Each structure stands twice: as C-alpha cells, then as structure tokens.
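Omission of a single protein chain aside, the complex is shown with its protein chains in their original locations.
Then we have subunit A:
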Amino acid sequence: MPIGAVIEFTNITKRFGNVTAVDDLSFSVEPGRVTGFLGPNGAGKTTTLRMLLGLVGPSSGTATFGGLRYHDLPHPLATVGAALEAASFHPGRTARNHLAIYATAAGLPRTRVAEVLHLVGLADHGSRRVGGYSLGMRQRLGLACTLLGNPGVLVLDEPINGLDPEGIKWIRGFLRDMAAEGRTVLVSSHLLGEVQQSVDDVIIIAQGRLVHRGPLSSLEMQVAPQVVVDSPDRAALANALTRAGVDFSQGRTGLLATAADPARIGHIAFTAGVEVSALHRQKKGLEDAFLALVDGGDSR
C-alpha cells in the first residue's frame, strides 16, 4: 500500500506582475487525512497547487513532498497524482490513448490504463474521443490520470465541479477511502459545503494569505458570535453604533456587530431614533464561519 508523504509549503509566494496571487503561505498537509484547501475565487488555490507541482515557479519559498520538490521526485507519477481544474486533453484523442501516453512517459505499465478507467467508471468509454465527453466524464478522466501511478499523495483542484449527485457521492467516498489507506489527500474547493462531509482538516486562504488552518471542528469556534443589524439608513445606524462604542464591520446583509447582544443593539437604535429593518444573531454554521474568515481576508 502506498504511504503518503507530508506536503510542506514554506513561505511560498507568487507574484504575476503587480498581482500577488499567493502571499507568504506556510502550511503542511498530513497523510491519512483529507485536507480541504478552501478559498473564494481568485484566492490563489490553483496557483498554490501549480507551484507545488512544479508547473509554476514560485517567486520565493518552496513546496515539497517528504522534503523533495516535485522536480526532484525520482518517480513523480508514482508519488503524486494530480488533477488540475483545466481540462487538459486533446479532444481528438481517445481516453485510452491519452492515459497510455502519460503512462509511457512516466514508465508505468500499460495495464494500468484499463485498470484506472475501470476505477473511475469509464471502462465502457475508453475508446471514445475525449472531445465528445461530458464535463463529469472529463473530471473522471482527470482522476483516472492521477491514479495511473497508484500514488501516495493526491492533489485535486476542484474535483467536484461538474459532477452529478451520484458522482459527488462517489468522489466523497473515494476521498475517504484514499485517506483511510494512508494516502495524503489535498483537495481544493471554493465551497466549504462541497467538501465539508469528506474533509478532516481545512486550510483556508483569501487573497493569497492563510486565514485559518486546523481540523474542521476548529472552524466553529473560530468566529465570535455576531449580531446582524440593518437599517434603511445604514449611515445613521453606523453613527449610533459608533457613538455607543460597539465594534462592528460592514457585512453583506447589514452591519455585523461583534460580541454584542441583539437586545442591546436594538436599544441603541431605538434611542438614536434609527429605524431597524433587520436584527438577528448570526447563525454559527460552518459555512458562516468560512465566509466570515474569507470576508476578513477581503477587508485587509
């Protein structure tokens, strides 16, 4: 059974011209667990994963598998299986030929091609040109490619995109099985809900910076209770809160008052003569915690 290596990012940074896509990220990913790599669109997830795989050169810092950079791995495909979001297929080639090419390039036995096609449920479609594949079938082919070398580390960028409910269920089970076998599984998503049921740990980034890392359960404790309050005249409400010395921030649906009690906020508005259109305690779901963290990243 392949044993997963520890993935280690050390102060990794990537600048594209003026844009700092990834900003001094450091974290590690352990074998035997599924790690969710989360962040909103443009947070730098794909760029980080591409740096890990040697496809993008970091501006500074390193990313390694058990201490070795991708380029230095003696058998890359037998160590790391990666599926990146972009559909990287020649549409005129059959799935079988596509897989055979990379098996040949990596020195893997041709027999693996039929095996991995079977594993991802594409056994009956192997001789079709990939150009005619649906999005979900392409995702599965991408996964088949990652499994060619039976690697101990899996790096998957948004693998759930485009899968039907059955496919989603299948991949969740698949991720859990892979981790249970001792592999390192790093899976990115811009939606926590998508991976919530299968991840053990989460790494959350926003604007290229690490905003949270830890077990999934640590997310719940992350955010202090908040009160959402809104008014047709938000500026007046903000003034009233400021005068009363309440800490708050601009949220999506109103003002977010930290460490406050709804009754007190209501009282402040009432005495200031500001009409209130919404007043409730923030639900402390995981998704909210995620959004709050990511929002925090935005406002920096």
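The rule is simple: a residue touches a chain if its C-beta (ideal position, glycine included) is under 8 Å from a C-beta of that chain, and two chains touch if they have at least 3 such contacts; residues count from 1.
We adopt the following convention: contacts and distances are computed from a predicted model.
Missing chain, UniProt protein name: "ABC transporter permease", from among "Sulfite dehydrogenase", "ABC transporter permease", "Dihydroxyacetone kinase DhaL subunit" or "Nitrate reductase-like protein NarX".
Of the candidate positions A:Cys145, A:Val227 or A:Ala260, contact with the unshown chain belongs to A:Cys145.
The chain omitted from view is touched by exactly one of A:Ile3, A:Ala105, A:Ala180 or A:Ala263, namely A:Ala105.
The omitted chain makes contact with just one of the residues A:Thr13, A:Ser28, A:Thr62 or A:Asn97: A:Asn97. Summarising the interface, subunit A meets the missing chain with residues 46-47, 50, 53-57, 70-71, 73, 76-77, 80, 82, 84, 86-94, 97-98, 100-102, 104-107, 145.
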